[in-house]
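Okay, structure first, notes after.
For this view, one protein chain was removed and the others were kept in their places.
On to subunit A.
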Amino acid sequence: MHRIGLQTARHRFHAYIEICDGAAVVDVYRMIQYDFRGTPFGSRRAAVNHHAISGLSMPGSDLSRTVLILPIDKVHVILLNEYLQSKKMLGGLLLILPRNFDNGGKSSSESDSEDANGDGTADVAALEQWLMHNNIPYPVYFAFSDDRVNGFLKDVQVNDAAGRPATASTGGYKLVVSASDAKKIASASFTNIQGWLWGLRGEVDVAGLPTIAVVASYDTFGAAPALAVGSDSNGSGVVALLELARLFSRLYANTKTRAPYNLLFGLTSAGPYNYNGTASWLRGFDQRVRENIDYALCLNSIGNSDKIWLHVSKPPDNPVIKEIHENIAALARDLGVTIEVRRKKINISNSRVALEHEHFSRNRITAATISELETTPDLLDPLGGIADRRSNVNDTVVARNIKLIAETLAKHIYGLDGKNVEVFADGSSFAVSPDYVKLWLDLLSRTPRVAPFLGKNGPIIVALQKELAVYTSDVGVQNDNLDGSFLFYDTIQAQLSIYQVASVTFDLFIMIAVGFYLGILFVILVITTKGFDDLVGAFKRPASRKLKSN
């Protein structure tokens, strides 16, 4: 009979919820889309409305109308590249990252399908590299695997293997992302943060004291802006800078241990784009500040290796460079780290700035970059990004490098040359804090930091600013826009709806079945209520009319 009013209303509402639950909705992260000097790169489309398929060569499928779903460990970059270069169109690409991607994809429950940690990272880096440097005319999304996604992927694979790929006529899974094409980000901004530790003013005004700058860029670049965390490049540098600020602020808190040097800490942004942020930051410097900087140390990727390089622009026999190198080398030996100098002359006519210290050098400030990178990276080299996850950084290495840099600085500013003093001895109250290092590495590895998408006051920027304000004074923030060579597009995250669609054949079958049922019902009712003759009579009349018209 009929359901009672309120119950029906509730049931109807319940039915709406059921409808929404029927389709699975998954968070997906879009690949980056950018123009470099007018040339388009990255994924140029955002909307998806196609059936799903699990491989490039499935018989009976029209790939330009399907979305290819690949778990990361099944990606063959060469095949994808071949497909792209042959100008064949794809409906879309969905890449599935393992659930515990941050921890190198290892988890106690997933032991069968994960590659060895090293291989896994290499594949992602190669994939990222290919994605970032190509113009891909179809939408590309990343998603994390979970039970629903795995189940649905398995279904698609089974259907494909059985020779029934999903198409409009056979039904199957349909993926929909309802997003309009991405728009350009009109003014991509970045934010530089700086803080001062003022030295001991003697007869000289504090501003007249010599300054040492410690700089690190905090942003990264990757294939998906919502996922690119760059734990080593340059999370390790940021953590080192913060810890140095913390340690020296403790020393500077007491006038007895305050050195006659100012320490300037700079967290710069827009690093991957020729260190645009650093250039802008330096442009804002007062002439006096600029003249008083003895030297600047730029920290970049110091979390992974026992061998680090001191990249410089000035010749190594320059007295300042020589002193830094000798100090740091002596200390490095004690800590088990190898350090070498690498010099690259700057070319003013070339706008490419591969390492941060070059901007200082162009402004005639002596500077060096401390990094585990041996060669200067090319523009948008695979540094940082998605592949650079938490497991890529070694806490001990970072802590050791922090100690190395701290002791080197202390030696210089306290004039400890020749004296065998260990300022930041392990176990002392000035030791490098492993907990602090871990805490910030964890946080940075969880926070995607692609500058154009952080906005002026993204949470991580505020957090870094606040942290620097705890240990330094006169914390300043500088906003600026990226120069015109890079143009970014928005839509970095979306929701993917996975529908299970019935094929047209099924609908036809249902139509025939319902028609048949209604026909049978008609016949039965006529026979039982009016009698068989009437039924026959119902069919006879049109026939006789036909005869008459003939």
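The criterion applied here is as follows: a residue touches a chain if its C-beta (ideal position, glycine included) is under 8 Å from a C-beta of that chain, and two chains touch if they have at least 3 such contacts; residues count from 1.
In this section, contacts and distances are computed from a predicted model.
Within the choices "Dynein regulatory complex protein 1", "low-specificity L-threonine aldolase", "BOS complex subunit TMEM147" or "Snurportin-1", the name that UniProt assigns to the complex's undisplayed chain is "BOS complex subunit TMEM147". From the options A:206, A:439 or A:525, the residue with contact to the unseen chain in the full assembly is A:525. Although one chain is not shown, part of subunit A still touches it, namely residues 1-8, 10, 12, 15-16, 18-19, 22-23, 171, 174, 176, 497, 499-502, 504, 506-507, 510-511, 514-515, 517-518, 521-526, 529-530.
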